[in-house]
Every structure is written in structure tokens, then in C-alpha cells.
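These notes concern the structure reproduced below.
For this view, one protein chain was removed and the others were kept in their places.
So that you can tell them apart, the chains are marked A, B and C in the order they are listed, and the count of residues begins at 1 in each.
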Amino acid sequence: MSLEEYFKCLSDRERAIFEGAISMGALFHQFIGTPVNKETLKSLKVAIEDSIKLQPSIEDVEVEINLEDEEGGLGYVSLEGKMLNVKIISQVKDVKAIIKMEYVDELNYPLIYVEDVKEG
Amino acid sequence: MSLEEYFKCLSDRERAIFEGAISMGALFHQFIGTPVNKETLKSLKVAIEDSIKLQPSIEDVEVEINLEDEEGGLGYVSLEGKMLNVKIISQVKDVKAIIKMEYVDELNYPLIYVEDVKEG
Amino acid sequence: MSLEEYFKCLSDRERAIFEGAISMGALFHQFIGTPVNKETLKSLKVAIEDSIKLQPSIEDVEVEINLEDEEGGLGYVSLEGKMLNVKIISQVKDVKAIIKMEYVDELNYPLIYVEDVKEG
Partner (left out) sequence: MSLEEYFKCLSDRERAIFEGAISMGALFHQFIGTPVNKETLKSLKVAIEDSIKLQPSIEDVEVEINLEDEEGGLGYVSLEGKMLNVKIISQVKDVKAIIKMEYVDELNYPLIYVEDVKEG
């Protein structure tokens, strides 16, 4: 069975949405908990972006780690959802999906949503 | 901004696909690495299913952990992608998406794909 | 090389402390981020205890997950260090080490420490 056959019930648009969503779920659950402070924020950001870009159909990944209000008594904190802003662009043929993760204070929840889907 | 507004660029079908995909990415990256053997396989399966069912729009989760060929010298192994078969059913209004994760030997890869999307 | 040779520079007491500490680090970083609410708290607790008990020299694991102050807008939260109280008992021959993880408010930190080591 070819790889394409596994996706025959999806349009290109749907597959772009699908692949971007997998990668956003992956990113959150892989890296939450990682020790981080202002000195190591950059290398963590780069490693997250590099690793998630490897996943199928992922065109670009931008990670912002916000530690402004964070202070652990031992000089670092564990990465949490409320510190993360992420944008993933997934592409299948002519379709690009822009997926975001953003902490929504009213929901007390790191919401993952689709910002836009561009075709053609 | 209401939760629904975040998803206004998606049809119900697309949102079902989106939410199922997030949860599949989450499941893999949260639980890979967990120590497991034949005695603890059942409690791990139940915990994975229970936790992933909490995620938005997830209707059902079925996890199979296959340890047949696995033998660690210390009596257990770390959970790997090749041991997992997962089915997630996500539902948004009248649309159900059936998402699967299955190890594909030729690809040496735990493939996540959409088996079917049922409407109405 | 036999397994014992890898540990020849440690006393039984040191090895009990060593193995308990590995398992506590493992527990935190494996399960932080898991979706949980009051309905699924029990199955998550059991799976954490069962899996960590598999690790070398681990005699007992007790996990308390405290969700009292937690409320996610979507009906669940991601497991965080401040929700966890853990006791691990590791044993090497006649020595038992009692390792704890406890959230220390002043430190804003889930501290892992040795409560006691019992010999003979």
C-alpha cells in the first residue's frame, strides 16, 4: 500500500490541516516539562523547531517561549503550556494551513486552532 | 472571543479531522518511553485511553499494546511506536472521523492516517 | 560484564538511593503534560505506579494527584508538578531508601529529596 493510499479519503486541504494538527499535539506533549530558563530558551526553541519540521508536510515551525513572569527558586522552570506561542505551517500540494497554539487565559488552556488555510 | 470563533475557518468535517489528529500526536509523544511489561499493559492502556478521551471532540480511543516480540533483560521495555495500534474517533456535530495509528514495516514508521470520515 | 559489575563503586545504600532517584526523575518527565481530571485521576495514578514499579530495585510507588484547585475551561488540565505528591521506596539487599517528590511553594518547585534510608 503506497503512502498516498492511506490518505485517499482526504482532500489536500484536509490533509494539510491533519498533518499540522498532529505536529502541534506532538510538540506540546514531547516538550512540556523540559527544564528551561532565559539562558537555555534559545537552544530549546531551536531544537523544538528543528525536530517538528521533520514531520510529514511541515513547512515551517515558529516557537516563542515566554518566561517573563516565571521564576523558579532553583533558577529554572519546567516548560508549561502557558509559556508557549507556536505557529506551524503545513503544506500539501497547493494548500497551506496555518495552525496556532496560544494560551487562552479565560479558558486556562493552551488552545490549538487553525488561523487560516490558503489555497492555490 | 468564543471558542467557536477560533474554528470559523473549518467545516465540521475538517474540525473533526483536526481534533482527532491533535490527539493522536499527543498520545504518541506523551506516552512513548513509559516502562511496560505484560503485567502492566492493561493499566497503561486504560490510562492512555482515559486521558486522551478528555481532549476536545474525542468520542472514543482504543489502544492496543503489542509486546509479543519484546523482551527486555530487566523484565520490561520502554513503550515504542512499533508496539502501538490506536484508533481514535473524533466527533464534531454530525461528523465522525476515524483516525488510526499503525506501525508500517516498509516505512519503519508509526503512520497516523484517516481511515474514514462519516457524515450525517 | 555482569550487571553487578556496573555498580561495583556503590554501596548497597548508595545504590538504593541511586535507583530511587532515577525513577523519580523518570516519573516526572514521563507523565507531566498528561490530560487529567477528577474522573481519570485514578487510572492515571495506577498506570504511573505500575510502570515505575517495573524499574530496577523499585519496591513501591505511591502517587497522589491533587486537582482541588485546578479547573481547565475545557474540563481537564495537563498534569503539572504542583499537583503531584510521590513516594518511592527502592530496595537493594537490606537497604531501603524512601524518596519523595513534593511541591515546595517557597521554591515554586517540585522538590525531590530523600526522606529516610533504613538499613538492616
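Just so we're on the same page, a residue touches a chain if its C-beta (ideal position, glycine included) is under 8 Å from a C-beta of that chain, and two chains touch if they have at least 3 such contacts.
The shown structure was predicted, so the numbers you read here are calculated from the model rather than taken from an experiment.
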item: For the chain not depicted, the shown chains it touches; value: A, B, C
item: Footprint left on chain C by the chain that the document does not show; value: 3, 6-7, 9-10, 13-14, 17-30, 107, 111-117
item: Chain B residues touching the omitted chain (full complex); value: 28-29, 32-33, 71-74, 77-78, 80-81, 104, 106-110
item: Those residues of chain A which, in the complete complex, touch the missing chain; value: 26, 30, 33-37, 39-40, 43-44, 46-48, 50-56, 74-76
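As a working rule, only the chains that are shown with their structure count from here on.
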item: Chain centre separation (chain A, chain C; CA means) in Å; value: 29
item: Chain B and chain C, separation of their C-alpha mean positions in angstrom; value: 26
item: Contacts with two or more other chains, residues of chain C listed in rising order; value: 33, 74
